[in-house]
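Okay, so here's the structure we're looking at.
A protein chain is absent from this complex, but the other protein chains hold their places.
The block that comes next holds chain A.
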Amino acid sequence: MTALQKKDHNPVAHLTREDIESLGRELDAVRASVVESRGTSDAAYIRRVIKTQRTLELGSRALLLASRWKPAFVVGTIGLTVSKVLENMEIGHNVMHGQWDWMRDPKIHSTTWEWDNASPADLWKHSHNELHHTYTNVLGRDNDLGYGIMRVDEDQKWHPVYLGQPVWNFVNACFFEYGIAAYDLELGKYFAGRKDKAVFKRDATKVVNKIRQQATKDYVVHPALALLTGSARRTLLANYTANLGRNLWTHSVIMCGHFPEGVETFTKTSIDGETRGDWYLRQMLGSANIRGTKAMHIATGNLSYQIEHHLFPDLPSNRYAEIAPQVRDLCERYGLPYVTGSLPRQVASAWGKVIRLSLPNHLAARLKRPTRRTQVEPTALPSRLREPTAA
């Protein structure tokens, strides 16, 4: 945990090796209890969400055929946006994580799923599941940390280009699906000459085909069909708006996962020889939750339970809510921060960081920094509980 020790405080200094391993065992038990009880009602849940999303998509698209009539335009656009959000978040992201593979339903399986997004499923799974979830918040290893175009941690070296990062971040938010596709393609690595040309060419073809397929659907064939009802222009606008809305929403949710103040980062060497307990600890300290209503949780794909998701990326998303109190209780007992807040607060916090760190550290330090890193007193640390009896 050397990355943490450089910071103005070290949130894990009070943990002994024994505490960390005990934490690992407790979290393993939480995981096992969910795996054990996965069953019919979970399967019914994901099928219900999928059915709802498809019905909503079908209904909204039908309504948009009448979008010459303004109310149809408004309702159809909202419906399509919500449908796209559901499709990407609660369904696509989670299915591709393998959260539903245990059902052995080939139609709801990580190896067969494709989503309504510019990034092809297999590229996304590689960069997201294998790289981001393995190297969560490790500086120089986790490309999600600032997506390779932003500075989101004091330990990342400042460069004048970062002055523009609030603007990049906004542009990226608007075109987020293309940003993800470019990122999964490792464009940056390619231009730096660090990506194999043949592999890049193969991947790029996939991305171009996928973008063509999705754009044809949203911007050509559905508007063309709406020509028949004189609603082509509005249908085009509705599709554009739905994609924009989905992009802004997913970008916000994802920023809230790892960028808010209070989330920790780690150095490359700190993960050498990491045990299961260390790994859990890094996932917990490197993620932040969002508080909100049930509808909000579903709309975020339950990524509002980012901490739980990062601890157990392949548990069914509908179960995160039930284990969140257990994880939180564990954090209290072990004296670990559990970063959470309302959606507006977390979005503001993440943006605040993007803006603050566009400046070099000495200038950034002059800005008033929200203090969220209060040291938490452990309430029941195994190593301390044991001491009296040992003595």
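In this text, a contact is a pair of C-beta atoms (placed from the backbone, for glycine too) under 8 Å apart; a residue touches a chain by one contact, two chains touch by 3 or more; residues count from 1.
Heads up, the rule we're going with is that contacts and distances are computed from a predicted model.
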item: Listed names "Electron transfer flavoprotein subunit beta", "Ferredoxin reductase", "Molybdopterin-dependent oxidoreductase" or "(2Fe-2S)-binding protein", matching UniProt entry of the absent chain; value: "Ferredoxin reductase"
item: Options A:Arg31, A:Arg68, A:His109 or A:Arg141, residue touching the unrepresented chain; value: A:His109
item: Omitted-chain contact residue, chosen from A:Arg31, A:Arg54, A:Arg141 or A:Lys195; value: A:Arg54
item: Which of A:Lys84, A:His128, A:Arg151 or A:His222 contacts the chain that the document leaves out; value: A:His222
item: For chain A, the residues touching the chain missing from this view; value: 38-44, 51, 54-55, 58, 98, 101-107, 109-112, 114-116, 125, 129-130, 210, 213-214, 216-217, 221-222, 225
